[in-house]
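Left out: one protein chain. Kept in place: all the others.
Coming up: chain A.
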Amino acid sequence: MSNFTDVFKAYNWNETRLSIYNKTGDDVLKALSASKRTLEDFKALVSPAAAPYLEQMAQLSQQLTRKRFGNVIQMYVPLYLSNECNNICTYCGFSYDNDMRRRTLSPIEIMQEVAVIKQMGYDHVLLVTGEANQTVHVGYFRKVLGLLRPHFSHISMEVQPLGTEDYAELIGHGLNTVLVYQETYHEDDYRKHHPKGKKSNFRYRLETPDRLGMAGIHKMGLGVLIGLEDWRTDSFFTALHLDYLEKRYWQSRYSLSFPRLRPFSGGLEPKVEMNDRELVQLICAYRIFNEEAELSVSTRESPEFRNNIIRLGVTTMSAGSKTNPGGYSVEPASLEQFEISDERSPEEIAGVIRAQGYEPVWKDWDNCLTN
């Protein structure tokens, strides 16, 4: 059966990159005035030629977002379950070759963390792990979903890629959303950053959203880690992937993230720097290209930046996040996956959101809808 690899193979990284950099101001204006935007329009919107049109892009992005999503921002929080990992990833604090104490939360510890998260007001939780199939496997996830389901109306997961049947099983146990970031669509570079472990299999990761679609997932999240490769080209491939998935798995919803590489213990310097202006350009480009995708921003970004992008097109935010297993209560001092940049509490962030004329939404799903 065909999948995204077949689409992907028709593209060449360097040619794609060149065609983005060759876009002109005219192409940008055409993209802005089109009633329906194509992938070529997206290239123009992320190209250097779009820089002078940033304010126009932001205005349009705001209007389109308001029309579709209204004046609300969805709130979620990550719950790190484990930092055990058999992969070497050059940019990650949990990398196998990073000498640190490893732990996977037990059911009792998970419930301790849940108590703190519920106290903060959250109803949507994102479960995060490394990839350690000997301990953190489908059976473990099934157990965790059973524990969490009575406490949360929406459960998302960002863990190792799984098979279609495993996904289908977990969906049956209350899993609503899966995030799986490609990190980079540059195949050679991907190999350099993932030299060891199951994650080194580029194709298996690339085809994960197909497996999620076939399993009937409600929502899936895509994205690349910005800093590994040319962000304009990588974002084009993300848009291509989204476009393919939306048409094929038309019953699923989609969200996009645009994490910029953050410092962590023993970490790698970004190969490519993306400044705030460029990140705003990317957020607006995604929105103008796709009016329905959710756009999510985490505590990786600075308080000042987060304050200002609420009105620019994002729909989803986290706050008060810990990126280490046990970080909320069990073992606050354990090693983080990356340093967060915005340390304000959920309550403070909610205040900032309200001050901008938006309503923070804690609950936007209910288990009863997928019974």
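In this section, a residue touches a chain if its C-beta (ideal position, glycine included) is under 8 Å from a C-beta of that chain, and two chains touch if they have at least 3 such contacts; residues count from 1.
As a convention for this text, contacts and distances are computed from a predicted model.
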Chain left out of the displayed complex - its UniProt protein name, from "Autoinducer 2 import system permease protein LsrC", "Spore germination protein KA", "Carrier domain-containing protein" or "Thiazole synthase": "Thiazole synthase"
Sole residue of A:K118, A:K143, A:K196 or A:R354 that reaches the chain not shown, by the stated touch rule: A:R354
Hidden partner chain, touching residue among A:K30, A:R66, A:R102 or A:R248: A:R66
Among A:E15, A:D97 or A:E292, the residue in touch with the chain that has been omitted: A:E292
On chain A, residues whose C-beta touches the chain left out of the figure: 66-72, 153, 246, 250-253, 292, 354, 357-359, 361, 363-366, 368-371
